[in-house]
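Here the complex is missing one protein chain, while the rest keep their positions.
First chain written, first letter: the chains are A and B, and each begins at residue 1.
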Amino acid sequence: MTRRTWSLRLFEALLPIAAVLLAFAIGAVLLLALGENPLEAYWTLISGAFGSVAGLAATLTKMTPLILVGLGIVISFRGGVINIGGEGQLIIGALGATAFALAFSSWPGWLLLPLTLIMGALAGAFWGGIAGSLKAWLNVNEILSTVMLNSIALLLVNWLLRGPLLDPAQKAAGTNIPQTAAIPESTWLPRLIPRTQLHAGLLLALVLAVLVYFLLWRTTLGYRIRTVGLNPSAARYAGIPVPFYVALSLVLGGAFAGLAGAVEVMGLHHRMLEGLSGGYGFSGIVAALFGKLHPIGLIPASFFFGGLLVGADKMQRAIQVPSALITVINGMVVMFVVASDLYVRRAKRRYSAEAMSSIGESAAPPAAGDGTAAELVP
Amino acid sequence: MRKLSLFMGLLVVVAMFIGACAAPVAPAAPATEAAEAATEAAAPAGEPFKIALIMPSTTTDYSWSQSIYDGLKAVQTEMGGEGALEIAVSENMFQVADAGNAIRDYATNGYDLVIAHGAQYGNPLFEVAKDFPETSFAWGTTTNTGADQGLANVFAYEPAAQEGGYLNGVAAALLSDKNVIGVVGPVEAGDAKLYINGFVAGVKATEPDTAVNVTYTGQFGDTALAAEAANTQIEAGADVLTGSAQQVVGAIQTAKDKGVYWFGSQSDQAPLATDIVVTSVVYDWTKVIKDMIESHNAGTLGGKVFTMTLNDGGQTMVYNDQSTVPAEKMAEIKTAVEAAAKGIQDGSIVPAK
Partner (left out) sequence: MFEQLFTVTAIVGIIHSGIRLATPYLFASLGEMFAQRSGVVNLGVEGIMLMGAFSGYYVVLITGNPWLGLLVALIVGALLGLLMAVISVTMQAEQGISGIGLTLFGVGLSSLLFKVLVGSPTGVSGFQPVEIPVLSSIPIIGDLFFDYEIPTYIAFLLVPISLYVLMRTTLGLKIRAVGQNPQAADSLGVSVPRVRYATVIFGGAMAGVAGASLSIGIIDIFQENMTNGMGFIAVALVYFGGWRPLGVLAGALLFSMVNSLQLWAQVLNLPISPDFAVMLPYILTIVVLALTARQIRQPAALTKPYERGD
């Protein structure tokens, strides 16, 4: 590592922070207009997300589904598929896991718990696979199908939660709250810190992030998915069955989103209910792209974005600003951070151009597939 | 660099636009001032009672969420303002996990009563309630106070929406000339389902031959589809409409444009369309809230179930005398509704759930 590389790395790390600060600065104008003290507001946000055990636990809890959905997004986008169906895939995954755990509740925990996770992933994979197959073999654009499938999933679950899957206790009580019965305790993921919602799903998410890294950059399968994503015609020329890998990237994307749903059920709610997701499909995309579509980069990105969401809620509670203000700031953070990436790419190009000219032919161009911004654009 | 400065310039413009829009009205932001004033006033006059409210929608949704917020505000005024009762609100908590964080955080921060105003919030509420035995919690719509889990600090509330629905049904049946009435519902569940069942029963008890057509939009917040559902009802012959959920704002507006009468539910919906809203069955939360505060202060932190019926004043019928309904018709409606209300109160009429 030369000094130049380090300064480049530093620039790359600092620039998103500058973009966030810019968004906060504009947010400060809004806060002032609402008659609030911006410094106090932002201090609440930061300390709310990272400043206490409870806050940090909430951030880490939020981070878990973001990583899992994000991993699915990383695979899909790397495979050249714009998957905005995380929302529907997550809901269907949660549904599949819950239905399975309830149906086989008498099975021993050591068997039921992993199978429930797998069923969640399979259900999500199925939902992603619909969009994947439609794209691969019937040329149906994935943005269209995933948008529609999100709505269908939501309506389907609404119906199932009031009818076939309604908690018998609710039916008996006549209250009819749309939720299922609680899944057996043997399938609950252990809580990591008492009096918080933080559960073992986080560890699973972290391990899977590493595994996805190996999958994408250390296996033939991953290599093929990325090749199809980068250049489908070259992939076709190289003999890779492109439609299969297109479908596969949506199947895998759905599997991870579905797993996120299963983990939310098993770690947090212990049953399927309305309002389980509420936007993780989109937050996951944001986290994935903040993490530069890299499974490992996704971890700090999810931590940051999860913290932003948790801190923003805290800000709403502590100083009673409308939640809409926080949505505005989040929107600006997202826009500015992606926009700022241009300067990183420019700096990199300048750096590699200089390196090329000074070292001459011996310097290799940045290796394709190292997962950095060079190949950010899906 | 030129492009960067262009970008910055644009941002400043946007920021100024936003600032300019927001600035003139800023001093009127009530909730925030309320919170500040409350903390200032707290020290000398003794601690105010602190209530936190977690809601799935907003305080201005003209339905479920607004009705309880209005109730809290009324109680606050009655108790003597922010110095006596401090209110904190978390709006748009459609994600249950976020609501869970909010419930725990409010409890941690010393709120006396934390209200989870949505059936979906039950699981996190019970979880937190176990950890904070000194704090009162409230949950609706349910009759479950968690007593079977050993909890003694959870209140439960469930409006008997079918009762108010029945009254609106009686009134609507009398008003419909074409004997066709339309209902714009969200999802066939919970409060909306109770209301609609009661409404249909009320219509049928009054005018057995009147048809009641029900459309569900499948969602709670699809204003445009609710508006079009109302249109469909009108084109199919309905001359009187009702509905439930926050999206009916769109349906009411359609009814107003077409000059078709509307019967409101949950909150008083007359301000939306003075001419055509005939009555609204309104949830009156003040009694429930006051009861919870008094119980808490007396050392009973939970365990009570509030059903919110016509009998206990949890639901009231609000007549809109400024509607274009002729006075003699309105009098006829009032008489019939009051008779039905009496019947429900003395048990001779039991609207099906």
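The criterion applied here is as follows: a residue touches a chain if its C-beta (ideal position, glycine included) is under 8 Å from a C-beta of that chain, and two chains touch if they have at least 3 such contacts.
Only a predicted model underlies this, so the values are computations on that prediction, with no experimental measurement involved.
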| item | value |
| --- | --- |
| Touched by the hidden chain, restricted to displayed chains | A, B |
| Given B:V249, B:V288 or B:I349, the one touching the chain that is not displayed | B:V249 |
| Option from A:V20, A:I299 or A:L325 whose C-beta touches the chain left out | A:L325 |
| Residue among B:T108, B:T143, B:N179 or B:T223 touching the omitted chain | B:T223 |
| Sole residue of A:A18, A:L32, A:I152 or A:A347 that reaches the chain not shown, by the stated touch rule | A:I152 |
| Which of A:A54, A:I84 or A:L198 contacts the chain that the document leaves out | A:I84 |
| For chain A, the residues touching the chain missing from this view | 30, 34, 82, 84, 134, 138-141, 143-145, 147-149, 151-152, 155-156, 158-159, 163, 282, 285-286, 289, 322, 324-335, 338-342, 345, 376-378 |
| Interface with the unshown chain - residue positions in chain B | 3, 6-7, 10, 14, 17-18, 21-22, 25-26, 29, 58, 60-62, 66, 182, 188, 213-219, 221-225, 227-229, 231-233, 235-237, 246-247, 249-250, 252-254, 256-257, 271-273 |
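In this section, only the chains that are shown with their structure count from here on.
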| item | value |
| --- | --- |
| Distance from the mean Cα position of chain B to that of chain A, given in whole angstrom | 34 |
| List of chain B residues in touch with chain A within their complex | 7, 11, 14-15, 18-19, 22-23, 26-27, 29, 31-35, 52, 56, 88-92, 94-102, 104-106, 108, 118-120, 122-124, 127, 131, 141-144, 158, 187-190, 193, 218, 353 |
| Sites on chain A touched by chain B in the complex | 22, 26, 29-30, 32-36, 54, 58, 61-62, 155, 158, 162, 173-179, 195-197, 264, 268-271, 273-279, 309-310, 313-314, 316-317, 319-324, 339 |
